[in-house]
Structure formats: structure tokens, C-alpha cells
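Yeah, one chain of the complex is gone here, protein chain that is, but the others are all in their spots.
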Amino acid sequence: MMILEYEAKDLLRSAGVAVPDGSVIRPGARALQAAARRIDSYPVAVKAQVRSGGRGKQGGVTRANDVAQLRAAAKRLFATTFGDEQPAALLADPWLVIDRELYLSVTVDGAAEGYVVLYSPRGGVDIESGAPPVRYPIGVPWRFRTHELRAILEPVEKDFQVRERVIALAQRLVETAAARDCTTIEINPLARLASGELVALDAKVVYDEWGHFRNRDIAEQRAGIRRRADRLLKACLDMQHMYVRLDGDIGLISGGAGMTMAAMDMIRRYGGRPACFFDCSPGPTSTRGYRPAIAMLDADPQVKVILVSIFGGGTQMQRVATAMKENMPMRRSGKPVVFRLDGTHVDQVPGILATFGARNHDCLEDAVREAVKLARRA
Amino acid sequence: MMILEYEAKDLLRSAGVAVPDGSVIRPGARALQAAARRIDSYPVAVKAQVRSGGRGKQGGVTRANDVAQLRAAAKRLFATTFGDEQPAALLADPWLVIDRELYLSVTVDGAAEGYVVLYSPRGGVDIESGAPPVRYPIGVPWRFRTHELRAILEPVEKDFQVRERVIALAQRLVETAAARDCTTIEINPLARLASGELVALDAKVVYDEWGHFRNRDIAEQRAGIRRRADRLLKACLDMQHMYVRLDGDIGLISGGAGMTMAAMDMIRRYGGRPACFFDCSPGPTSTRGYRPAIAMLDADPQVKVILVSIFGGGTQMQRVATAMKENMPMRRSGKPVVFRLDGTHVDQVPGILATFGARNHDCLEDAVREAVKLARRA
Amino acid sequence: MSILLDETNRILVQGITGHMGTFFVTDARRYGTQVIAGVSPGRGGASVDGVPVFNSVATACKETGADTAMVFVPPAAVQGATIESIEAGCRLVVATADELPVRDAIEIRAAARAYNARFVGPNSPGLISPGKAKMGFMPSFCYRRGDVGVISRSGSLSYEACKRLTLAGIGQTTVVGIGGDPVKGTTAAEALELFHADPETRAVLYLGEIGGSEEAAVAAYAARVDAKPVAALIVGATAPPGKKMGHAAALVGSHADSHEAKTRMLKHAGVQVAAGVSDVVKSTQAALAAARN
Partner (left out) sequence: MSILLDETNRILVQGITGHMGTFFVTDARRYGTQVIAGVSPGRGGASVDGVPVFNSVATACKETGADTAMVFVPPAAVQGATIESIEAGCRLVVATADELPVRDAIEIRAAARAYNARFVGPNSPGLISPGKAKMGFMPSFCYRRGDVGVISRSGSLSYEACKRLTLAGIGQTTVVGIGGDPVKGTTAAEALELFHADPETRAVLYLGEIGGSEEAAVAAYAARVDAKPVAALIVGATAPPGKKMGHAAALVGSHADSHEAKTRMLKHAGVQVAAGVSDVVKSTQAALAAARN
């Protein structure tokens, strides 16, 4: 769960990391007026607050030399869409004179068995094209050692004062990631000012949403996402469903991330287009979660066919079939539903589906072929 | 550095601990009106926000059944002094029906080589008089083990559901103490509601002020204390001096906590009364820190004599003597100053002191006797 | 033979009195698994389906000789429960829970390393050694005993793939779900080493996804001169970049994570890569054929 730049900078500031003293601007004339009053020195960097990458290359960061330029920038940025995202806020940071742009991040890495620090003496928008950052694998956060990171930085960072500041900063980031359940804290660019000070000019923080029970920031983020979702999606999120909208017309309800992707891949292979990644694997006993999923796909004008593909272990198939049976009378849409249920107690499934005139496909290929055919016809 | 109850509860809330959904009330009619509008259900517990212990026994917690009682309670509490402290805020918490009061704290303990968890199944105001809490010594925070704490709780907490909730909570507190540089997080009482839920009814948090560089909460606390201090004390706090006001008339400027206490004890032994604990041991080279210390004692009407007692190692005595020499011409007060400097380069001291008509005492007893005599005469 | 789990493992169930715990006891025992103890703090002295319940893992191990733990407790309690079993001396600890914070998985992994224990999970279907024992909720009819080792990042996908193998007459030594999280108790590389050392395993089927670096380890193994033949399926060809596909680790973050790059890398290392789930049998057969030479 990625948070916005200004939220990420708030987190860094609370952990003692230097960030520019910026102002958040919300949409609307009044909010802009208030922000203009708060900003007392120009130029400022006006930055669209969006999660999509490559914002800079899409004109999402503008320099404003006075209030008039600030207004113009705000008007333009609030009207621009980045990826599929319209900014809900802007951040106006003082325009700093930079000596050098560095790259520093802490992220979770399987090979490191935990946290890893990444550093490059040349950061900025083109970080991907340069030499890859050096890696300091740590694992458990309390295994961080300043002298180990120092030895790794020595060959790439020749300025020993920068090196020492980076080491202190990296330690702070590892501690913060561990304490606040972040899976990534990335500072790019980390700016070296003429004074030698290092300032986080941009920051990206990804929270681990499963840490919500001990971290109010994450809990509030999650609540915010649910609040902003429409009624139908909200019901699905309440069920812990994983939903990613895609551009096709076959509404796929599936269980398990790997199986869902396998079904998506097969739909494409048979010439169809999935409308979503929709993983609805609930606990082993709850099956009422399918109702909001079907309601959402029924209401989505892009979806022409619904394909239910579940291969359950702990999820018992007679319960899934029964849940489907109970859902059917409530549907208003006439969209066809194709079933392929398999796994624990699948022997009871055909009988249950038959009670409402549906049939179960024995194998995924048949079900996908049928769904693709129906989508073409619709 | 102890923070107030409502600040402590904010910290706990951010870490996922259940606390009552209370409202902070600032002094003044307007603030009270705003709080009254926010509170939508009665009764509430109105609690004076002070650091002093034993608040409950001094009437600092009152029940209010309606708005009128809330107003009356606020008026009374804002006018009351607890210890030497007048409340700068009140906290109005919903009045919860409690099944049982427990005690849970995490604190730093030398014998445990780090953190220790303390628990008692009977908490509340009389915690000190009951059986002592059980101890779970942890040391480094990442050594916390739920099964070890469970084994320690089993003999004293018979309700296994409470036990499991306490274990989860204790783990949260240890993580929070480590992440936010707290030396104590005490929840007393921790209330068990009829629903089984555990809620922190009162909380005491002590921050480690030396963790300020990585913890904005602490940095802001420190800044707040300095901001609230008057000009003279502020200058001393800026110098990292440790000042505790006492009720006597001999203004003691000393170096090192142990030596300062030894001098205080000797003043009392010779029949005098120290006006303060004032540890002004700066780094080995900076000596300008003595100027604000003397200025503050000069301005304090309670102080009749100033006794400067320093035994320096890294602090070189010729520098201290020179600093004193430079300070003397700026003084407006005629309060006598008694010197006893000893340690590194003390041989140069008598000559420097002589330049402004002062003399150095070879031993502390002589200096203290002199100071006590002068204080009696003044 | 098999890896990690066979008929000799003496299994205790943490959280045995919960829904999943009791369901597991019945299902796993029906399969022949030795479930001999349960742990549920505060419920010691009770029994579930004839299995005695203890207040702590240490007691359960002492009283019953349990050496393996299956963990069914709420996500916030998984770290504590898992480390309890590791420190009590269990050689294998399986926690299938999803919703476990990565932070906690990191600590569990470190504890397992310190105690030389094996942890499988989190966010995993568990593991099964067909015909011997199962630790998870996989549908038993999908499996049969045989000579292919299976490693999977995804639960349902492993059921689907194994059912296809079984129907085609290809049995499995052990099917281990390494899980979809970025920090795993057992990585693909570690599972491959175990299968490599297992004389009965003649080939390995790896079921992977976009995102993460697990597939690089599989390619590195397959490129070894002494490697056993490897077949693989990588799902997520149709996933858009930059979106998380359910699993925390299933996110195409850079070009190296993509389906195309992973497929190319695996093929280059000599892995039989299936074009889709429909082709897993064919690819596995090709790997087995290579093993025969």
C-alpha cells in the first residue's frame, strides 16, 4: 500500500530525516488561497501527489517563481491525469539548490531474508539507466551494522562526509521500516546541498497492510481506501478480496493469486480479455463473500460474462456452490455465469448447480473456452 | 522526560492499543464550549493533565454527568495546583464500566540489561500496596517471546483470555518503547471491560530525551519545555545544563550529577540549604555555559550565595577560572560567590581568580562552610 | 523418499481448538498423518478428536515426542506461536496464514535459522508428501505418490497442476507450497536443494509467478551440471506492470521481474517452461524424459 509523497515525507520527518519544509495544497480556490498565504518564499517546486511512477517525465513537477505561477501550475496539475490517477493534492516544496543527487532506499528482499539497503551516488529520474545501486543485505533489522555498510559504500561513495551521513540515514530508515511496517522506503533523489546537508527531495513509502493491527497510520490508510471506494467495491474490500481492474470483458472471480493469474493467462490464450484480477479466497468457512463480488461485476458495464473459477483446499466446494445458488435469485443482470469449481468435496457441486440450471465444467480449459465464446456473442 | 496522559494515550493509540475516545480541554471559556460540543455522551471522567503522581487522591479526577457538571469540574480543576503544577489541559474520557483493573508496564531496568515487562492482575491507585507485579526481563527488545511471558503470567492471571490479550499488548508496548525511545510505558489501570476488551484507562510515558535525533515527538517535547522556560532558564537548557529547583538559599553550580549531590548533601550537613541541583558540566572545551548559570542564580531572589564547585577531568580548570573572570564584570547582583575548583590544571586557578579578587578553596568542606556562613549573614 | 515431511513426523497443532485447527485434525489424520498433540494456551487438558491439548509447545513436545508444528492462530499471534515451536525444538514448523506482516516473517526466518529448524510459510498451502502425510488443506485426491518434486508459490495453482499430473499418471515425492510473500520460511532455492538430495525425486516442477527473484534461483539451479531436470510454469503473463496481483511479491517492479524476462531466463537455463497451465503435464513429462537419459 503505497502512500503519497507528502505522507511519506511526514513519516520521514517524524523519524528525524531532513525533508523540505513544504505545503500541501488541496483542490479548490480557497485551499489554494490558504496555501499561497503560507508560502513565503519563491521559487517553489509544485508537485502532483500521485502514486504513478514517471510523474516528472509527464510534467507533474513544475517550478513556480511567484504566486501567479503557483496558481497556474495548480490549475494545470489538478486537471491532469497521471496514468489513471488524478492528483488529490499538490505539494509545494521550496526550490533547493542542489549540489548532487543521490539514491538511498531500504526495502524488503527475499534473498536478503529481510531488509536490504540500496545506495547509488547518482540518483534522480535516471536511476534505472545508470549502474545498479550497491546492496547491503541485513535480514532482521537489528542486524544493521554501520561498519558493514561503510565497507560497502567505500568503493562507490568517495566523499567520506556524505558516506557517514548516508550511513546514519540508512540506519534511521531501517529502524523506521521495521517500527512502522514499511516494506519500502525510497529516497530519490536524496539531495546533497552545498552545506553538506542531505535532504529527502522525493520519497516513496510502501506500507505492509498486514501490519495494520499495530500501526494506526496503516489502519487509517486502509480505512481511507475503503472510504473512497464506491459501495460495491467497499463491500468486496471488507471481505478482504483482492481486486485489480483490467481492460477486458470477462469478469473473472477466482481464488488464490497464482490460480487467478493462471486463469487470466488462459483467457488471453483463448483469445479473450480478462476484465479484472479478482481473488475472492475467503477463510475455509465463510462463503458469503461471493455475493458482493458478483454484484460488482454485474454492475460493471465493461463486464459481459462472469467466470467463476475456484480450486479449493480449505475452501469447501459444496459451500461455494451453495453460496452461488443463494446469490442467483438476487441478480438483476442477465449476464451469463460460467462455473468451474474443483477441489475439496467437488463431488457435491454438480447437484447443487443443477438446482438453478447451471453446470460445472470439469476442466478450466472448457470453462474458459465457453466464457470467451459468450463474451464474443454478447 | 514524562509526557502528559493525553499525549501518552495518543502514542498508545498510534501503536494500536485501545484507549478511551476522550477529548482534550484547554483553559478558557471558548475551548470549554468547543469541548462540550464534541462530547456527545455522559458521564465522563474529567482528568487534570499533570505529571505529578497521586492526582486521583488529590481530587484531580472527577465524574461529570452532564454539561453543567463538566463546566464546574473544569473550573475547579484549572484552578487547582497538584504538587507544584497547574494543569494546562484536562482530558474528558467516557466513563467506562469496568470489570477489573489490571496493571501493565514496560520499563528499562539495569538488572534486566534492557526492557522488562511488569504485570499485576490487580492494578489501580493502590498498586504499590499490593503484591509486587511479576517481572519478565527481556533485555534487547527483539528477545521478547510470547511463550516466555505466558509462563510468567500463568501463576498470577487465571483468566486465559485476559492473559493472551495482555501478552499481545505487552509485545506492542515493548516494540513501541524501542521504536519511540521510551524508557517507561505504564498502563495503570488497564481496564478489563465486560466485553473482555482491555482498555488503557490511564497511561504514563517517559521519553528518553537523548533519542531526540531520531524521534520528532521527543524533539518537540524538548523544544516545548525550552519554549515554556523563561529567558534565563532557556539559556541554561540550551547549554544542556541540568537544573532542579530546591527550596534553599545556596545557589550551587557544580559539575557531574554525583558530585553535585555530594555537595548538596554537604551543604545540608553544615546546616545550610541548597537552592538547586545545577549540573553545568559542559564538554571539555566550552566554558561559556557558566554565564547563563550565574545570571539565573543572580536573578533568583531565593538565592543568597553562589557556590561554584567543580572537579574537572576533561573540563580544564584554568578555562573554568577564566570563564568566571570574564563573567564577573557583567554581574549586577552583589551576591557573594564562593569558589572551589579542582582537577585538571588546577595549579593555574588561584592566579586567575586573584585577578578579580576571588580565592579558591582547596577543599570542599572549607568552601561549603564559607557559603553556609555567608548565607546566614545575608 | 520425500522431503521435510513423511509418515515419521510427529505433528502438534497450535491453535487446535479453533475452526481451522479442528478441521485440520480430522482431514490430516484421515490421510494418515500423525497428528499427536494440540496446543492452545489455557485449554490444556482438553482433547480434540482424541488428540490431547497442552498449554505450551514445550509441554506438548515433552509429553508426546512431537517434533513438527502446524500453526493455526490469528495473524498477530503467528510470530509468537511459530517461534515458540522453533525454540521448543521442532524441526519443521508450518504456518499457512496469510495476513502475516513481513516484519514478523523476517523474525521467524531468523529464529528458524538460529535453531536450525525449517519453517514453511507464510501465506502458503503447506506441504504434502502423497501417500505419507499432509500439512495443509490441499484436496487429497489431487495427489499420488511418485517421483516429481513440486514447488509452488501459490496454493490453488499447485492443486490444479498436481491434479493434472496425477490424472496423467505422474506422481509426486513432495509438494511444497513456499508461499506468495517476499520473505519466505523456505525459498525455492532451499526446496530445490532438498529435492536435489532426495534420491526418489527425479525431476522438479516449479510453479512461479511474476515479481520477486525466486525464479532467478530456479534458473541458477537448473544451470548446474549436476541439476535434476526442472519444468516450470510462470503465471501472470497478462498482468499489467506496477499492479500487485494479490500476493505481496507478485508485482512487476522492473523489467527483470516480468513474465517475459523470467521465461527467457528459465529457458536459457534449460528449464522446460510450460506456456500455460494446460501444458504443465507436457513440460513435466519432458523433464522426466531428460531424467531418464
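Per-chain numbering from 1; labels A, B and C assigned in written order.
In the analysis below, contacts are C-beta pairs under 8 Å (C-beta built on N, C-alpha and C of every residue); 3 or more make two chains touch, one makes a residue touch a chain.
Model, not experiment: these values are computed from the prediction.
Enquirer: Given the contact rule set out at the top, which of the displayed chains would the hidden chain touch in the full complex?
Expert: Every shown chain touched by the left-out chain: A, B.
Enquirer: Check each of A:163, A:291, A:304 or A:335 against the chain that is not shown and name the one that touches it.
Expert: Residue touching the chain left out of view: A:163.
Enquirer: Given the contact definition stated above, which residue among B:244, B:354 or B:378 touches the chain not shown here?
Expert: B:244
Enquirer: Residues on chain B that touch the omitted chain in the whole complex?
Expert: 52-53, 108-111, 113-115, 128, 139-141, 178, 181, 183, 208, 210-211, 213-214, 240, 242, 244, 246, 254-262, 264-269, 274, 277, 279, 281, 283-285, 310-314, 342-344, 346, 364-365
Enquirer: What is the set of chain A residues that contact the non-displayed chain in the whole complex?
Expert: Contact residues on chain A toward the absent chain are 142, 145-147, 150-151, 154, 160-161, 163-164, 167-168, 171.
Criterion: only the chains that are shown with their structure count from here on.
Enquirer: Of all the chains shown, whose C-alpha centre falls nearest the centre of every protein C-alpha atom combined?
Expert: Ranked by how close its C-alpha centre lies to the overall one, first comes A.
Enquirer: Please work out the Cα centroid separation of chain A and chain C, and write it as a whole number of Å.
Expert: From the centre of chain A to the centre of chain C is 26 Å.
Enquirer: CA centre of chain A versus CA centre of chain B: separation in Å?
Expert: 43
Enquirer: What's the distance between the Cα centroids of chain B and chain C, rounded to whole Å?
Expert: From the centre of chain B to the centre of chain C is 53 Å.
Enquirer: Out of chain A, which residues touch more than one other chain, so two or more?
Expert: Residues 140, 178, 213-214 of chain A each touch two or more of the other chains.
Enquirer: Which residues of chain C are in contact with two or more other chains?
Expert: In chain C, the residues touching two or more other chains are 76, 107.
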